[in-house]
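I have a structure here, written as structure tokens, and I will follow up with some questions on it.
For this view, one protein chain was removed and the others were kept in their places.
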């Protein structure tokens, strides 16, 4: 009898101390992928999952059928939102290093995802983000002071001190609450979208999850329900190559793109250069139109790279070459849009520097304001009584009792 | 603004009182599907998931590249096992109607699945069945008295009275234990197969689940782990069109065949006429060879029809036309094999009648033997003390105490 | 007033609420065209249409997740889990999501889902159609846990659950669907029509969540129980001829401690009874609460009657089930002491 086969263990091609190797990332030529009508039957557009929609070419031109032909102000808006997100992240990271906030997660290198997708959706569409989508809030115009308040767990924190930093939500802005548990929001988004269709209303839902998170059962629940009921939802997999220390092949990305994950249900997938704002915008518009017109759900895979650490608790130099980002074939989304605008004579380096500076100031200003609202370490913060609220709609007797007990114990004045 | 789209609710084309309608079942011509080499890359054989492998044609001939060219004795064996399964089922149903067993589930119309697949696997391969795979036991040569003992919960019941009827297992025969919870065995089979590869051993695993059960998260876990580690496993979806009252479109079968469910992971799918013994055998051999030679997992969809009620608690006339089975385009697996053998002059009606009669007698004989071992209603049965065993490897103190307590209470002699 | 069994009462509750409130909808496995494997949703599909009575894929986690999303979008979903034994695949969505959403979002988001699920044994369902997992849910803050023992309460409590803006896990003791059951499998089965709680108004009414029911008042001992065991205990009390106070807990979370306290302070003795396994079953919480609240009144140790700490075995169902003998045995134990 022949030798029994061994188990296949995916291997990352480059590890610390080695040359970065992205040869596994399959690219298409900018402009090369067709743009089918939004009502094309899913069987006829399966190839979209295997190619990669790209609009910006090496010479910073927008090419091909997916060029969304954004107006100048839209482009500026995209650039501004991405830049603001990056500046916000950098500031918060600094604040973490200074011990002012307890935790942080940045979206460095992936800003195009949240910004361009948010722009392509309508403001009444409901967004179910993951923890790396701060750009959605910024693009929908949220005052970053609100976000900072949350990270500071101060008296203005919308989570009332109950969640770790970055677990934002924004009811008025139609942005759902972030759970610490990966992927749970994805089938919830499908349920929300189903309700919209049941009620005969127009808003659609959109939701985001990471490459690693696709392995969770909830992603499958989302695909199944979205497929069976043709829910008006856009499902977005942000493939930034890493899930903490584990690279995307451990979620099954080694054999087929994540965009293909729904094909077996008849959910069309479309793979897009996630660092190309124009491509991301165009693809999202296309998917949103499919949802809004009742054609059904779409799965978008946004190919990008997590340029920073997973979180402030992580040290990526232990599992990947330090200079990977430099070698990332799809570059930096901000730089690419900027160069496109410059080459179109809609932007200049000096304008860019000015914008940067203005945003830095704005964010610094916001930080001061937020700190005035208090911080976890130094207060003022919410009263601990509030800890017993919102477990239920009204505080039940046993929690009233526990609240009293805490009061009594604190009153005793002994060090706690 | 245009009218908002409504939710899509799958509709069964025929309901009670209506004409059966199977126009939704896509068929291929017998012999029409190519048979690629087992090591063909999965990308190149995606079409296997969308077509249907068939060997037996309308004239009862075996045609095309998938003809496994079974020898006479193999064909007879297949016929015998299918017939025995059907006769066993019929007997057990009668026994249920007579109140001798508390519950039953038949596999009427699907016998080819278990019988032909089991024949195509090796005896040391580990099988993780669903509750409708009694044919696996019969084909692996299990004494049906054992199965009856389980259904009777008598003193010889391998489950020691702890499980409902039909929840068989057979350690010596390498057939795993059935859980009441759907689909849980499927990723377990993948884990078993992974262990085989880790240990460098030859046996592979095979597992079965229904069309409805594909919606459970565990199926996705199975696909993910099988794909990532290329586990030596054969995953079998028995699409018998129904999941209790819910038809297969509610599991997502309305848009794409279940065989396609793994394509997004690079798991090749192959759809087969589940009532064509020769096709089922050939396809299973092909998949098993892929697993055994280290190429990886395969997902087989076996298209068949649940001819009987879901279980003895079910009344299908409430949700489907009574005569659906008669119209089922893939016919009856036993009848089809029989006609093939007859037309090949390897079999005759009279031999068939004789075989039937012999099996009827055998099964009747077995039933008598089994009843002699006791029954749930009339005993003798296992002592209730055994209820406290096998919760843990050894009976812990608290269960010893509870066992004593039960004894004491029963001793009091009051009616219980 | 009409005579209803528990299935009809539950059906009527959903019917009444779907009629009153267009945002109420039902989803679950086989609940639509077929009306559910126990027929609890029978007729609703015909009456309210396929957009409000949804057959779903067999994915309990998906059902809960979808229901949560629907609830966030303004609907009031009633999700059926076909058997309580199959609620575990939905456990994460219930515990980490449904129960926590209001809290983690500072009160901004919430989802008023009601989860209906048949529980308990006595129908030869074996280990996977007989479980009573209620205790596990009582530890999850943010959800309410209800288990009625008769048609009248079933309808009134289900209506309250649907109307409640907090999530509710609503357990239905399936052995009681067609009639009260006193624990003796050899007696001919009785129907609800002879039982006073089988009289059920056809229209809207509510039984409040959070209130226990003193089914029988008495002075010698307090029996704390719920679900099927209410009837078993009633018969055991009857047989013993003891003046016991029988309390149907009805709502396990939040627990009606006042009613319990008042009773045990009066009787000085207490037993708890449920079908679920004993270790860390809800009897543990009841026992802990009673000794905290009534320590100085207690004349004897509290005794817990429960299922054995094994899975629910098919063949030994009636040795497993905590029937009248076991309740009587417990009552005797607490009555021994003066």
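Here the chain labels run A, B and C in written order, and each chain numbers its own residues starting at 1.
Just so we're on the same page, a contact is a pair of C-beta atoms (placed from the backbone, for glycine too) under 8 Å apart; a residue touches a chain by one contact, two chains touch by 3 or more.
Quantities reported herein were computed from a predicted structural model and do not represent experimental measurements.
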Visible partners of the omitted chain are A, B, C
Answer key for A:212, A:232, A:269 or A:321 versus the chain not shown reads A:212
Among B:10, B:191 or B:268, contact with the omitted chain is made only by B:191
Full-complex touch with the removed chain, picking from B:74, B:179, B:339 or B:373, is B:179
Contacting the left-out chain: of A:4, A:63, A:342 or A:376, that is A:376
Listed in rising order, the subunit C residues that touch the chain left out are 85, 88-89, 91-92, 95-96, 100, 103-104, 127-128, 135-136, 138-139, 141-142, 253, 255, 276-277, 279-285, 287-288, 291-292, 295-296, 298, 300-304, 309-311
In the full complex, subunit B touches the hidden chain through residues 126, 157-160, 162-163, 167, 169, 171, 176-177, 179-181, 184, 186-196, 198-199, 205, 217-218, 220-222, 224-225, 228-229, 389-393, 396-398
Listed in rising order, the subunit A residues that touch the chain left out are 6-7, 9, 11-12, 15, 102-103, 153, 157, 159, 161-164, 167, 179-182, 212-213, 215-218, 243-246, 250-252, 313, 318-319, 376, 381-382, 384, 387-388, 391, 398-399, 402, 406, 408-410, 412, 414-416
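Throughout what follows, only the chains that are shown with their structure count from here on.
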Rounded to the nearest Å, the gap between Cα centres of subunit B and subunit C is 35
Expressed in whole Å, how far the mean CA point of subunit A lies from that of subunit B is 43
Among subunit A residues, those touching two or more other chains are 194, 196, 198, 217-218, 220-221, 224, 228-229
Expected list for subunit C, residues touching two or more other chains, is 51, 54, 56-57, 59, 61-62, 89
